[in-house]
Each structure stands twice: as structure tokens, then as C-alpha cells.
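All protein chains but one are shown in place.
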Amino acid sequence: MSPLLTVKDLRVSFPTRTGLVEAVRGVTFSLGRERLGIVGESGSGKSQTGRAIMGLTPPHARITAKTLTFDGIDLLTASPRQRRELRGNRVAMILQDPKYSLNPVMTIGRQIVETLRTHRRIGASEAKERAIAMLEAVQIRDAARVFDLHPHEISGGMGQRAMIAMMLIAEPELLIADEPTSALDVTVQLDVLAILDKLVAQRGMGLIFVSHDLRLVSSFCDRVIVMYAGRIVEEIAAQDLRNARHPYTQGLLSCMPEIGSDRHPLPVLDRKPEWAL
Amino acid sequence: MTAVPSAPMSRRDWLLSDRPQSRMQARLGRAYMTWRRFSANRLALLGLGILVLLILMAIFAGVLSPHSPVTGNLAGARLLPPGSPGYLLGTDEQGRDILSRLLHGSRLTLFVIILVAVIAAPIGLVVGAVAGYAGGWVDAVLMRITDIFLAFPKLVLALALVAALGPGIENAVLAIAVTSWPPYARIARAETMTVRNADYIAAVRLMGASPLRIVLLHVMPMCLSSLIVRITLDMAGVILTAAGLGFLGLGAQPPLPEWGAMIASGRRFILDQWWVATMPGIAILLVSLAFNLLGDGLRDALDPREAGQ
Amino acid sequence: MTLPETSQMVAGRSKGARARGRAAIVARFLVVIVTTYLGLLAVTFFIGRVIPIDPVLAVLGDRAPAHVVERVREEMGLNLPLYQQFLRYLGDALQGNFGTSVLTTNPVMTDIRRVLPATFELATLGTLIGSLIGVPLGVLAAVKRGSLIDQAVRIVGLIGYSVPIFWLALLSLLLFYAQLRWVAFPGRIDVVYEYTFTPKTGLFLLDSLWQGQWDVFRDVFRHIILPASLLGYVSLAYISRMTRNFMLNELSQEYIVAARAKGLSESRIIWFHALRNAAVPLVTVIALSYASLLEGSVLTETVFAWPGIGLYITNSLQNADMNAVLGGTIVIGSIFIAINILSDILYRTLDPRTRAR
Amino acid sequence: ATPADTLVQAWAIDDIISMDPGEAFEISTAEITANTYSLLVRLDLADTSKVKGDLAESWTVSDDGLTFTFKLKPGMTFASGNPITAEDVAWSIERVIKMDKSPAFILTQFGLSGDNVTEKAKAVDATTFTLTVDKPYAPSFVLNCLTATVGSIVDKKLVLEHVAPVEKTAENKYDNDFGNAWLKTNFAGSGPFKLREWRANEVVVLERNDTYFGEKPKLARVIYRHLKESSGQRLALENGDIDIARNLEPNDLESTAGKEGIVQTSAPKGTVFYFSLNQKNPNLAKPEVIEAFKYLVDYDAIGSTLIKGVGEVHQTFLPKGVLGELDEKPFTFDVAKAKALLAKAGLPDGFTVTMDVRSNQPTTGIAESIQQTAAQAGIKIDIIPGDGKQTITKFRARTHDIYIGVWGQDYFDPNSNAETFTINYDNSDEGKNKTLAWRNAWDVPDLTEQTKAALLEKDPAKRADIYKGLQKAVLDRGPFVVIYQQTEVAGVRKDVQNFKLGPSFDTTFLGGVTKE
Partner (left out) sequence: MSIAVSARDVTVIYEDFKALDSVSIAVGKGQSYGLVGESGSGKSTLLRAIAGLAPVASGTLEVHGRTLALRRRDKAFYRDVQMVFQDPYGSLHPRQTIDRLLQEPLAIHGISDAEARIARALDEVGLGTGFRFRYSHQLSGGQRQRVAIARALIVEPSILLLDEPTSALDASVQAEVLNLLEQIRRDRGLTFLMVSHDLGVVTHMCDQLAVMRNGRVVEHLSASDLVEGRITADYTRNLMVASKGFVRTPA
């Protein structure tokens, strides 16, 4: 089975006043219809990897790759129009913070319907029905009411769910979730993950799950990529994470305080310069 | 401990060091960064250049002027066109050299600008910062006053004040200052309100600092850069208002070579002796353009938020 | 697992507060209006008293004999204590009576009803020109940031900011009237039509259209187009620049990325998502620029002999016709307040976030 | 282009504050009322030292010189259709006296007052009107005063329909306003034109009065369009948007001079331009300083530039064309002489004074020129600009140093100017008669007496001599430096015929104007 997404030697760099910032430096992986986790500390290039695949990198950035294909389509040579037609339709991305990712002056419903009607020839009333159904699918109670609310009128958890609904309504084959729960309370976090998990299972999408929480990723995903300074330092199956070889991965795992384990002081990560090479 | 690098640093590296060794270096480094951001904007540099030129003109007006700015040759050299021998930019209806008048007029322009900035900005800053920080009835009262002045037609108020105080450049300045502080107060207040609840202000309050100290040392500096930008952008307006007052005969008194007044008296000749009104018009345009360019540049340099990525 | 509905808490709060909030808004508006009026009255009155012009002189001229001067001084109540004079002012003003203009001998309100439409028509057309051109230009500049278009818009805007308007007015009059003959002579309407045309609303463009007088409309248009374009240019400078700033701000927001992630076309993102958000603060900007055109067109009115309120107040002021100055100022102040309130309301309707509050 | 039956003039008419001839006292209203109202007698334009009848067919003066009897022409009507009778004349005079507005003094100076006016100005029968004065004044003086706007005859019947009641107070003894409020913006006259509309600072529209008793105007209407700017007027004139430009300044005159389709016409006016030195200022009170100032004006340069076409250098206070005018120009620009005088006054290094200058042209330009020339003798003049009302307020309070401005005749008689330049009844600050002499604290009891005496001199030649003496005195020692006499100019499009400016502001008649 050919993979859904193939990424070979992806590089993203930003020219800035102080020189070239290399955010992603040669990332290679491929994805089938599975759940792939990308972890790493802040600034390690997780989001930029996701955005580069979506084609959402700011225009002044430079993107190169040996291969970047989605379902056989070469994304590097695809026209902007082609890529636009892919986005939201076959490839979707959930952004990190619902507070800022929803258009504040449009109702939730219109934003969801907009995705659908951009990609499908469909009547207004049918679109609305499907949007409400989608809202229900992401477990929003009273979906018809929420449909007419503005982003500021709903909680963060609901906003994130609306965001998921908005991105999934066109039934994409690949979903990139960029820290979809980090802005949420722990209890809400799990709800949202459960929804996501169910939808992936039902639809057979490929999922890239970006997070900085190693423990969460290991319990949610099938496979995990660990990034450090724009590179992949380790790729490992989720259940094997405990046995990770790379000291960085090990360090990330062990530095989190846990209920019941009495480690004083906590082990800290001792970054080695050679990791970044 | 960090090792002090042994290799001699270039001056630029020293300035840009992210480990400054002294207060001085830190401050200079910061200024240098601002300057670099600013000087990346070529138009802003142009604006600065024009203003530097203006200042030089004002300083050396006496040396540079080929003629007296106030005494002319009514009988012999009236309304000569530009390029007439001895009169590069021509002469006006009193037979005075326009170039000399423009040169000396730069002093008045600078005078107006500086005075307005010195009067209006602090009033606005203090009123706005106090209102924003204190909140409650203090805010309500101060903002009501500000609103009244805002609702007052600006030029009418200036006109009225000048009429009340008598025409003259000092009174024109005063009138402009009195009418131009309310927007500054608004800006300072808005800025203060966002800053007021910031954690770093809460932190200072938790140190036990008095409200006065907080407003003066911690809040006001935060308003300053947006205020400076706004003042710079407003300066063009100030020059234009001063010119407008001069145009209506209420600004500088003759024979002072105030540019607006020069346009006003020159406009009678605009049909035949176009240069009399046009030369000061261009001067005003250039200087206020310079201020606008400078303000734009300063905004990008001082206010990285608006500068984009 | 049950979901904690934090949103209900928030919603419940805002519902309770909504009614009170609306009352508070109305109360705030009232306080603003009342205090601003009182302030305006007081400031105007004060200025009227300190102006070193003998108000009697305005009524009588220089040659009046001494006893006439005395008599009129008493008639005008100028011999009363200052506070009594102010109370008199206040009482009359509250009844909408701003007295009689000594300069025109009409009740001030009558005068204003005549001159205000002139300014109103001019400023409105100016603002229309300014925003209809300025907003798209600003959007374009923001979208093509750093490009030639951006630079061009910037320069055009900066010059509009920097140019002395009376100077530009003179030059353009010279060019378009004297040289090219594209526009008509200063004033609102040709004298020829003084007889054939009776304005109803005072807005000549509308009136002539309404009455189907095409030649009058053409003439009025030829009169208004130049001053309106000049004012339009000034407001265009401001509006395009602010539009650019707002658009840049909106375009850097995360929801724009989200909109792209949805696969929307760039034009929809720009003109629908971003501009719709930028429109919220833009309303205030346009309103402010409109207000400033209404009150600040004295210079343009001077050059174009436009019988508007700016000119009216300036004239009255120079003649110590304080009734007229007071009335005019209050009217302009009211318009300013009204525009502010209107833009506030518009802001609230445009921005759903402020609607609940 | 303008309509063929309409004369469109551009003129600065922002001075108009009332169209009531009993109240109007402004330059623009003088011309407008002259064309819309009739007088008993008018200035004879052929010989301005005489008057001719307007409503009056003839008049006689009693032997004691106190009673003037006027016989009206028969069959005349007002524009309203009401007949013009001596009753209207009497009431018009009574109205002026009782309303007691600013110009009323022109009539009250003959001893008329609210209490005696019905006696002294009365209709004997339908066509006979008598006026009784308190002293045997020179008849020319009385008749000249009657040619002023204030002597306009209003339609009694019409005005009475529009009187507004007013409360009687200590200052006002009458229960109505004599139609003043109504007449401010309305019309009740019998001139060649009717006032159709006056919109302040915008326009005055006159319409032909078809019931006019004299020669009917050729044009159907006359429009005065308010336009302050000379350059604007010139543009409009050149483009044919107006027929006549009334406020052209020297440079615009010069450039329209040769223009195709435009002619210029001019007439000297009874207005003199001067500056005066407040005698309260000890420096300015020195006779040498006063004289020095007279040498510190570059008359020639000013004459050939700043006032070219709109004025003529003139140094005495009586304008040309007025009885007794002294045409002498003893002063020229002479810094050396001025310096010598200053040294004699003990001020060899000069001094500093202020000058209140109305911000208009040519006032500002002349002030600036004087500022420059005076500086050459060491006198530093600080110009204080202000608008008209402001400088006059100061002038009238005697708080100025130097005031520069114009004085126009109130009526066409030498007394008008002589009175203000040479009469000072009471030089204290409380002085009620704010003549120019008083305003400059120039205490001249001798000249005051002479001026008063001139009024009673019946022999025109002798009367003229008195005025010549007065002008000499002012030239010699008066704190007035008269610079020029105003010339009124108009730029006229060629198709306008018979437009003639009169010698005074109320003698520019438009009835005969035609357009081709």
C-alpha cells in the first residue's frame, strides 16, 4: 500500500534581520492511514513541519524538500490553486488555539458551512444540516444553538470542537492536528482527544498529531516522531517509547513530575550540542 | 560563569551583544537595534535627513540668507520671478527675497513644533496616564474634559483662542497645543489601561510601589513610544494648522516669515506670480512629509508589534 | 465522562448583565452628552468674554454715537455679572434658542439651517470619495505589502497628509477652473439658477435630482466636485493608511491561517474575512475623518467661497458675533457627539464581541 | 456666461449687517440702498459741490437759515404701489431719529430729537415737507447730509404693517421698533431697483422696480455675489462668470488691464488712508517725532506698487472732490531728515512702538513697508495684526501706539472728515465723542472751535478756506500721517455698458447699465 503522505528531507527556513533561521532541517517520514505523533520541545519545528505540508507557511519562508507528495500529488510543483483545492478538502489542519483561530465576526455555523460550500456543490440548507450534524458528531449539545453563536460566546473546549468540525466536515483523508488540546483544561483535553480518535477510527484518515506532551502522544498515537532543533532525533512505535534510545527522548519522558513518584530533585535535561547536528 | 570573549569585538558586535556588561552597553545596544530597524527604512531616513536639514537651515539661516528676511526693496525688486539675479527663489510683494524668508521661516517652524510638542504631549501623557491608571471617577472626570475638547471644533477653538489672546506666533502655538492634547490623552489612557493590568505592573505594585511611582516610572514609559510616533505624525498637522492660522491672518505677525502666512499673502499673486505662494507651500509640504516619513519609520522601529514579522 | 460547561457560566452572566449593560450604555451616552454640552457652552461663553473685541461694536459698527453704544450694551445684557450672563446663555440654549446673529440679523438656528447643509453635502461627498477609494487602496497596499502598489499608496497617502490643503485648493482651482475649465467657479451654484432653483433640503445635489432639474444638477456637481475631491483626497490619505494598518493586523491573525487551511480563495480571505474584521475599527476611523471634515473644512470653504458652517463660524468669530459662534460650535459639537455615538453603535453591531456587553 | 438681462457683480459684501436704511452704515449697503431707495436730494454727479432733487422737485431755505422747505414731485409711488407723500418723508425722518441707530447722528446734529422731531420734520401737505434746524448752518452742509443713506424715504404704510412691539424701557421710550427688525432684510423703497433678497455673505439680488418714477433700469436684475478674494474675482471675470469685479487688487488690475474683453473703470472715493500716533505715548507726543514719521513713509514706492490703481498718494485729510480740499504733498521719503528730527527730539537711536494693523490688504502691506522704512531711522515697529473689530476696539479704547487704517466720509461734506480729524471736545478717557482726534488723545481746542464755526459759514468760498486752514494745521502738527486717498476700481466685461463708479459709495447707480 502506497503511503498517503511522503516527506523527504523537508527544510523550512526564514530569512530574518539577524540571518537565516532554519526551523525545519531535513525531516523525512511517511504516513499511512495511521496516527502519527510529532513531539519535541518548543521551537523544535513541529508546527512548521505541519504547516509546510499544508502549504500555510508565510510567503517569505523558503521551503525545499526532496519529496513532498500527498496521495501521489507532488505538492512542491502543484499550483497554488491545486493546493488550495486540497486544503480543507482532502488535507485539513486543526490549529492550536481556538480563541484565535476562529473568525470573531462570523458565527460558528457560517464558518463550518463555508468550508463545505467551498469544496462541495451543495445548497445552503443542506450545508446547514450537515454542519449541525457535524457539530453533534463532535459532541456539542444543542448544536442548532451553537451554530448561530459567535466564537466569543463559547468556551475554549467548544471552540476547539467547532474547529474540529470545521476541518472535518469536508471529510479529509489527512488531518494534521497542531497541539489541538494544549489550550484546554486537562479534563476537557481528553474529551476532545476521544472525539478525534473516534473520527479517525471511523473514517480511516491519516492523522498527524503534534504535541509537546510525550506521555499524551504515547497513549494516543501509533507511532511517534521526536524532533529536536528542526530534526528528527528518533522515530519509534508508541508502545516502545519507554525504551527510547535517544537521551533527549528519555529526558523528556522522565522530567515530568508524576503523581506518586517521589523524585526530588527532578531529573533535568542536559542538552548536548551534538544532538542538534 | 561566562567567559569574556578574548578576541577583540567589533563595535557592532559589542553593541549587538546579547550579554551586555554594563548599563551603558545595554542601553546603547538597544538604541542601536532601534536605529538599525529604523534605518532599514529608506524613506524614514529621507524624512530624518530633511529634518536635519531643516535644523541646519534654522541654525545657519543668518549665514545662508543672501538678503534680509524682513526688509525688502519695494521699489526695485518687487515680485521678481525665481532665478532673477540675486534672488534664487524670487521675491515677494514687498520685494523681499523668498529664499531668505524661507530660511528664516524654518526657525519659526521649528519653534512651533518644539513648543507644541513640549506643551501638548506632557499634558496629554499625564492626563491620559493618570486617568487610565486611576480609573473610577478620576478617569471619568478627566475623560469628560478630554471629550469636551475633542468635541470642540479644533480649528474654531484655535481661532477663538488666538482671537482671545491676540494674534501672534506664541499664541498660535498655545492655541494649537491646547487643541492637540486630547488625542494624546486618549492614546496614553488606552495604552495605560492595557498596561495597568499587566503582570509586570502587578509585580511592581507587589513591591509596594506608590501609585505615583508606578505611573511615572513604569506606566508612562510604556505609553511613550506610541506617543512619540503619534506626535511625530501629528507634527505635520501642527505645521499645517499653524500655516492655516497664518493663512487666516491669525498666526505669526508680519514681517515674520512664517510659511503659512507667506502663502496667505502670496496667494493674492498666485495667478501671475505663482512662486510667491508656491515656494512656502513646497517648504511646508516637504517638512510635513518629512515628519510623516519619520513617524512611519519610528513606528516600525519603536513599535515592533506593528512592524510585522 | 461529563463535560464541564464553562460556557454556560459565561452565557448566564452575560444574559443577566445584558439588560443592565444596555441601560448603562444609555446612561453613559446621556452623561457624555450633557457634560459635553455644558462644557462646550462654558468654553464658548468664556472665549466670547475674553475676546478683546467689543461685542457692541459688532452690532453697531465704529461710528455709532456714545449713547447708542451704552444703550445697546445694556440691551445685550453685557452689564450683568458674568454668571448671570452665562445662565442667560444657558437658559436660551437649552430651549434651542441661540439668539440672533448680529452679522446676518437672522436667528442663529436659521442661519445654521442654511449653512449646515452646504458643509454637510461637501463633507459627505468628500468622505464618500475618500472611503470608496481609500479602503480598496489600503487593502491592496496591505495585501501587496512592500510592492510598488504599496509604496505608491503610501506616497499618495503621505502627500495627502502633508500638503497644506488651502494651497492645494488654490493650485487645483487654478488648474481645473482657470486653465482647464473642467469645474465651475467657486460657490455652490451658478447665479443663473438663483431664480429657477429653490432648494428644499439645502442639499443641492439631492434637491436638483429630486426636482428633476438636470441642468441644475450638472451645475451643482461642477461646483462641488473639486472641493469634495480635495476633501476626499485628504480623507483618502488617512483612511487608506489606517485600512492598511488594520488589514495588516488582521492578515497576521491566526484565523486567516485557519481560513487558508479551509481552502478558501485568497480574494475571499482578503475581502471577506480580513476586511470584515478590519471594518470594525475602520468604522471609527471613517467616522472620525467625517467629523473632522465637517468641522475642519474652514480653509477649503474659504478658498471655494463655500457658504458652509466652518466659514460661518470663522466669520462670526472675527466679528465677535458670539451668538453665532456659540450656536455654530454647539451644533458642530452635537454633530461630533452624534457621529461618535453613531460610530459606537455601528461598532457594536459590526463587532459581535461588544454586542453582548 | 451671465444672462443678458442680469448684471452679476462680485463684491465683498460681508460688511452688510442690515438693509434698513435707517440703520445701514456700511459701504456695500450705501450702494445698494442708493439703487433701491429714493432720497429727497441727491449729490449732483456733474458737480459734487451741489445737490439735485430726487423726490424733491424744488426746495427753499428760509431767511434765518433754519427752515428748509421741500416740494415733492407729483405722482410718484413706492415699489409697493403706495403713493409717495410728504407724510412718508416726515415719518422716515422721525423713524430715524426715534430708532436712534448709528447713522442717526447725521440728522440729530441739526438739533432733532425724539421729542421734537414731529415738530421739526413735518408734512405741511401731501407734497410739501419742512425741516427745521437749530442753527443757521451752511445750507450745503444740511443738504449734503440729506444725501446720505440715512435720509432714504421709506414706505410708511408698508413698514407700519410690519412693526414689531417692543417693551418700553428707560432707554427706549417707544413701544414699537418702527419696523426695524423687518426692514433689516426686507424692502420698502421706491428706487430704480427692488431688493429681492439678501443672504448674508452670499448674495444680494436686486430686481427692476417697474413702478419707478424716474427712468426705468435697462436690466431686469442685478446680483451681487459675495466674493472676497481679488484673485477669485479676477478668475471669474476672465472666465465670464461675472460681469463686474469690484475688489480687484493692484496686481490683478495690472494683469487684467490688457486682457481681451475686459475694461477697467475707476473713481476716487472719499476715503483716506492714514496712520495715527497716540499722543498718550510720550515718544509719539513729541512734535519732532510726529514730523519725522511723515518723512518715513515711502509714498512713491507705495503709490507705484501696493496701491497702484486703487489709490493715489494724498496727504491731507479731505479727499479730492470735496469742498475745501487742499491738494498739497509736502512730504517725501527722507530718512536723513527724519533722523535729524529724531535727534532733535532726543531720540537719536530711535525707539520701539507697536502698530495695530488690520489683517487685510493693502493695510498689512503698507504697514510692513512703513515698518521697513521706519527701521531705517531706528524706529522699530512691532506689528500687531488683528481683524478689524479687534483693532478698532483697541483704537477706541486709546490703548494703541500707532493705528493704521482708513476713514471714509459718513456723508459727502467736508465736515464729516474735519470733525473726526480736528474735533476733540473732551480729551479725558471718559470722552464721549470718539473722534479720531480723541482716539489719539490729540487735544486741540483751537481747531475744535474752527471746525464748529465752519458749519455756520454760509459762503462756500469762506467755508472752504476754513477747511484748508484745518488741513494745513493737521499737516503741520497733527498726529495723523495721511498716505493716500482710495480709488475705487472695477474690472468690467466689455459687453457691459454705462457702468460708472460714483465719487462716493452711495453714488454708483446701476439704472443706466446695459448689456449687449
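Observations
By letter and in written order, the chains are A, B, C and D; residue numbering begins at 1 in each of them.
Just so we're on the same page, contacts are C-beta pairs under 8 Å (C-beta built on N, C-alpha and C of every residue); 3 or more make two chains touch, one makes a residue touch a chain.
Note that the coordinates shown come from a computational prediction; the quantities given were computed from them, not determined experimentally.
Checked against the full complex, the one of B:Val52, B:Val138 or B:Ala202 touching the unshown chain is B:Ala202.
Checked against the full complex, the candidates A:Ile112, A:Ile140, A:Leu216 or A:Ile232 give a single residue touching the omitted chain, namely A:Leu216. Of the candidate positions A:Glu22, A:Glu41, A:Asp71 or A:Glu136, contact with the unshown chain belongs to A:Glu41.
The hidden chain makes contact, of the residues A:Arg81, A:Arg242 or A:His264, with A:His264.
One of A:Ile63, A:Leu116, A:Leu149 or A:Leu193 touches the chain omitted from the figure, and that residue is A:Leu193.
The chain not displayed touches subunit B at residues 1-2, 18-23, 25-26, 30, 198-200, 202-209, 213, 217-218, 221-222. For subunit A, the list of residues touching the undisplayed chain reads 41-42, 156, 185-190, 193-194, 197-198, 201, 212-216, 218-220, 251-252, 255-260, 263-269.
By definition in this document, only the chains that are shown with their structure count from here on.
Considering the contact criterion stated above, the chains in touch with subunit C and with subunit D alike are B.
Looking at A-C and B-C, the interface holding more C-beta pairs in contact is that of B-C. Farthest from subunit C, judged by the mean position of CA atoms in each chain, is A.
In terms of Cα centroid distance from the overall Cα mean, chain C ranks first. If you average the Cα atoms of subunit B and of subunit C, the two centres end up 25 Å apart. Distance between chain centres (mean CA atoms), subunit A to subunit B: 49 Å.
Within subunit A, no positions touching two or more other chains are listed. Subunit B has residues 163, 166, 267, 270-271, 309 in contact with two or more other chains. Listed in rising order, the residues of subunit C touching subunit D in the complex are 51-54, 57-68, 70-71, 74-75, 101-106, 111, 114, 173, 177-178, 181, 184-187, 190-192, 194, 305, 307, 311-312, 315, 318-320.
Across the interface of their complex, subunit B is touched by residues 229-231, 234-235, 249, 251-252, 255, 298, 300-302, 304-306, 357, 359-361, 364-365, 367-369, 371-372, 375, 382-387, 390 of subunit D. The residues of subunit C lying in touch with subunit B in their complex are 31-32, 35-36, 39-40, 43-44, 47, 50-53, 145, 154, 158-159, 161-167, 170-171, 174, 178, 245, 248-249, 252, 292, 295-296, 298-299, 302, 310, 313-314, 317-318, 325, 328-329, 332-333, 336-337.
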